[in-house]
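The complex appears here without one of its protein chains, the remainder shown in place.
Presenting subunit A:
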Amino acid sequence: MVNGMSYALQKRILIILFLLVPIALLAVFALYPALYLVYLSFMSWDGYSPDKTWAGIGNYKEVFANKEIWGAFLHNLVYLGWGLLQNALGLFFAIMLNSKVKGRNAYRVLLFMPYIMNGVAVAYMFNYVFNSEYGSFNTLLHGIGLDSLAISWFGSPKAVNHVLGFITLWKFMGLNMVIYLAALQSVPSEIIEAARMDGASRLQTTLRVVLPNITKVIELNLFLTIIGTLEIFDLPFILTGGGPLGASDTFLTKTIDTAFKFNNFGMASAMSVTLITAVIVVLGLQRLATRRWSD
């Protein structure tokens, strides 16, 4: 049977057969749920009953009219601030550890370790660190006489997002660092050497020669950071549950509450679609900005 076919046809059949399984899997587990999410965002559904009713753009209207939901986006901004700091620190450590420091591999491992740790474990760990009465951090503050600084870290509406932002920095800085490190090592040593011979100082070499060569990677890291901060969820969900009094709610914890606490799957779907759109918009702006910068 095979003999009768031309080589090109055989090849095509083979390609289609090989692609069939992954595409089917993709369609079933990624495309279909995504499309279904969009479909649900136009429905009114409580999540379990067999009847869904058409809601049109009502869900979207409600999302945009609800001040609390947009207030939660402000909390995400705090994470973004810490995310930018995280990138700066990651780059700093990458540059430091790219030079010939003694024991640099040990440092690299140490700084990367938090990223490997399970997010829930990290959350519990910091729960002990920042506990207001029994926590190690406040014990330390009391120990060195800074009693007035030993506040309830997860309990203060003003501090809570910064504490959570700090934890994300601690966890994800290693990842940023490793990516920057890889980029730094791909910068050809010839041009650095040439700059040195021309009399450039170390700072000048870094700013004028190395950084312009890794803009693409900086862009990538910012991309990862922005997605991460817009979609931050696990830390506030586990550590504070959105509290105190909603001060650490993020857009995603709000979405989850809308779906599973208030049984409003339609609106929760609309919120998810809104979040995806927001991510696309922000990333588009970022690309626009970085393109101008690198030109």
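Note that in this section a contact is a pair of C-beta atoms (placed from the backbone, for glycine too) under 8 Å apart; a residue touches a chain by one contact, two chains touch by 3 or more; residues count from 1.
In this text, contacts and distances are computed from a predicted model.
Engineer: Just by its UniProt name, which of "Alpha-L-glutamate ligase-like protein", "Inactive transglutaminase fused to 7 transmembrane helices", "Alkyl hydroperoxide reductase" or "Extracellular solute-binding protein" is the chain not shown in this complex?
Structural biologist: Answer from the record: the omitted chain is "Extracellular solute-binding protein".
Engineer: Can you name the residues of subunit A that touch the chain not displayed here?
Structural biologist: Considering the whole complex, subunit A reaches the absent chain at 46-50, 68, 131-133, 152, 154-156, 241, 243-246, 257-258, 260-264.
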